[in-house]
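Every protein chain of the complex appears in place save one, which is left out.
Chain lettering (A and B) follows the sequence in which the chains are written, and residue indices restart at 1 in each chain.
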Amino acid sequence: MSLTLGELAVRFGCELRGDPGLRVDRVATLDAAAAGALCFLANPRYRRQLAQTRATAVVLAPAEADACPVAALLSANPYATYAHMASLLHPTVPPSAGVHASAVLASGAQVDATAQVCAGVVIGEGASIGPRCYVGPGSVLGAGVQLGADSRLQARVTLEHDVIVGVRALIHPGAVLGADGFGFARDGEGWTKVPQFGGLRIGDDVEIGANTTIDRGAIEDTVIEDGVKIDNQVQIGHNVRIGAHTVIAACVGISGSTRIGRRCMIGGATGIVGHLEICDDVALTGMSMVAHSISRPGIYSGGIPAEPARDWRRIAARLKRLDSYARRLARLERGRGVAGNELGIEDADDD
Amino acid sequence: MSLTLGELAVRFGCELRGDPGLRVDRVATLDAAAAGALCFLANPRYRRQLAQTRATAVVLAPAEADACPVAALLSANPYATYAHMASLLHPTVPPSAGVHASAVLASGAQVDATAQVCAGVVIGEGASIGPRCYVGPGSVLGAGVQLGADSRLQARVTLEHDVIVGVRALIHPGAVLGADGFGFARDGEGWTKVPQFGGLRIGDDVEIGANTTIDRGAIEDTVIEDGVKIDNQVQIGHNVRIGAHTVIAACVGISGSTRIGRRCMIGGATGIVGHLEICDDVALTGMSMVAHSISRPGIYSGGIPAEPARDWRRIAARLKRLDSYARRLARLERGRGVAGNELGIEDADDD
Partner (left out) sequence: MSLTLGELAVRFGCELRGDPGLRVDRVATLDAAAAGALCFLANPRYRRQLAQTRATAVVLAPAEADACPVAALLSANPYATYAHMASLLHPTVPPSAGVHASAVLASGAQVDATAQVCAGVVIGEGASIGPRCYVGPGSVLGAGVQLGADSRLQARVTLEHDVIVGVRALIHPGAVLGADGFGFARDGEGWTKVPQFGGLRIGDDVEIGANTTIDRGAIEDTVIEDGVKIDNQVQIGHNVRIGAHTVIAACVGISGSTRIGRRCMIGGATGIVGHLEICDDVALTGMSMVAHSISRPGIYSGGIPAEPARDWRRIAARLKRLDSYARRLARLERGRGVAGNELGIEDADDD
């Protein structure tokens, strides 16, 4: 689709610096853009590329406008404004209504007449697929599944029985939603399975990445609230609740019965222990381990950046002896008559 | 199914405090329970909820009996007893024998007459599916696969050629069992694939989580012994052996040729280096890295809990200089005439 800068400015409430009659028909990076391309500048890392760009127009913050060598669409939130404009320039193809001949629908499965069910899909008894849904090839939906309007399962998605998904979901290939939680009771030398009777409820406007797994609850439901965005290969255990608008980067693992607040941001490969409460507005940087509940909003970290291996070996060896160092330090302090309270340090009484 | 407390007490050998004629027909949490519900108390964390429960009966340890406001079924192992009772109240639906018309079976594949093969399943030459098995939609079983009696592949499970699975397995969607191990030999600037000829043998009563991957052996077999329970998104490399009744939480990675003992408990997101031996009865807390063999039973840890980011930045920066701190500490000790052996600390000779 081709649009004039004037149309874009009006539609998205941007101030335009440049010719409103110029047209853009696609997006590009600042580096690679040619005439007809729309770009954005949101990360200062790419400011150097702005000066050389050959784009027709750039969406950016007012403070960057003077540095823009081409037409500028000014926005207080250039990344979001770009995202909306990009969706307009490259509209997604709506589903082609109908059920492919190779799909297998159990009795009582209801597929809205405007939904598309692709080749090789299997849908269980009593499942219901809402208006304008897209159920991609090879997906498997168990009995009683409910898929809200305008939701999209890209391909090979599994929804186990009775999973409920809200409207406008986008679920990527290989995701498995509603498998049994991991519950076993020790029983002699071995383990007895604890049946997993709970459900999985997913709110509206949720995106779930490729090969992510979210377990059903043990007795009550696992719940993913509205607007949650989950990347690839994330694992969410049974009975977890994720608050609205929380984003979870790839490879995160959240153990059972933990509750995460609203608007949290969880960095990649972070692990969160079970039965915790993380309050609203917590950010965790990547590869952190969360072992205790968090009751104050803020940023938390735990990952240790890699070092050259030779240096690291020495550090790791020293780390094992840290208890000894602390004791010896306290002993030296006492030898010099230094008392903990003199130091104004609460943990001087180390020994 | 509805059962009296008297029937439950007799069947599972529990002492009953309460009216044996009362009936339960479902399980619930202590919090949400209403009349007719059976609950359990196994984790002291939930003791407060016991006082308010409206359940008809609670399974709990004798020591908790006095605090129970409703009928109590006493058990030395209330969680396991609850699990058995719950399975009785909510029996799993047995497979409906038969092969779906859309399934594709190669010549020589043998499916027991009591097994169910669902839509979209593909089974290779010479594979054999035992009595009362359930092969869920979209599963792919390679040539020569053997699936023992009463085993269940939920949906979209892949068993590569010649994988052998024992009886009563439960394998969740997206699991890939028997793919090639990761074996390459450096060859000039690049790498030559080392063919992976070994097999994968899985014992009886094994559960395997969604999107878990277990590789076949390079020459000999990868082996998962009886009663092993594996959570979602676990990765097990080629030639690994996991001892009986070991449980492995989500997101664990075990590198090739490592042997894990019996009755181990491996916490989530733990990583275990290749070619190690971990003895029986080892517990690893979550996010540990195991870089050396372990020959003594016990609990091992390695994860570092997250801190507020500002504090953590300082700690991580200090950590890099730990070697310098240790040397300076030793220097100060020498300056004061403190010798290592005086301190009774084996590693005082740090410099």
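Going forward, contacts are C-beta pairs under 8 Å (C-beta built on N, C-alpha and C of every residue); 3 or more make two chains touch, one makes a residue touch a chain.
Since the model is a prediction, treat every value here as computed from it, not as a measurement.
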{"item": "Candidates B:S2, B:S96 or B:S301 - the one touching the absent chain", "value": "B:S301"}
{"item": "Touch list for subunit A against the chain that is not drawn", "value": "27-29, 32, 42, 45, 77, 79-80, 82-84, 86-87, 90, 100, 102, 118-120, 136-138, 154-156, 170, 172-174, 205, 207, 209-211, 227, 229, 231-233, 244-245, 247, 249-251, 263, 268-269, 286-287, 303-310, 312-313, 316, 319-320, 322-323, 325-326, 329, 332-333, 336, 338, 343, 345, 347-348, 350"}
{"item": "Touch list for subunit B against the chain that is not drawn", "value": "102, 104, 120, 122, 138, 140, 142, 156, 158, 160, 174, 176, 179-180, 182-187, 189-195, 197, 211, 213, 215, 219-220, 233, 235, 237, 251, 253, 255, 269, 271, 273, 275, 283-285, 288-292, 298-302, 304-305, 307, 311, 314-315, 318-319, 321-322, 324-325, 327-329, 331-332, 335"}
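Keep this in mind: only the chains that are shown with their structure count from here on.
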{"item": "Centre distance in Å when subunit A and subunit B are each reduced to the mean of their C-alpha atoms", "value": "25"}
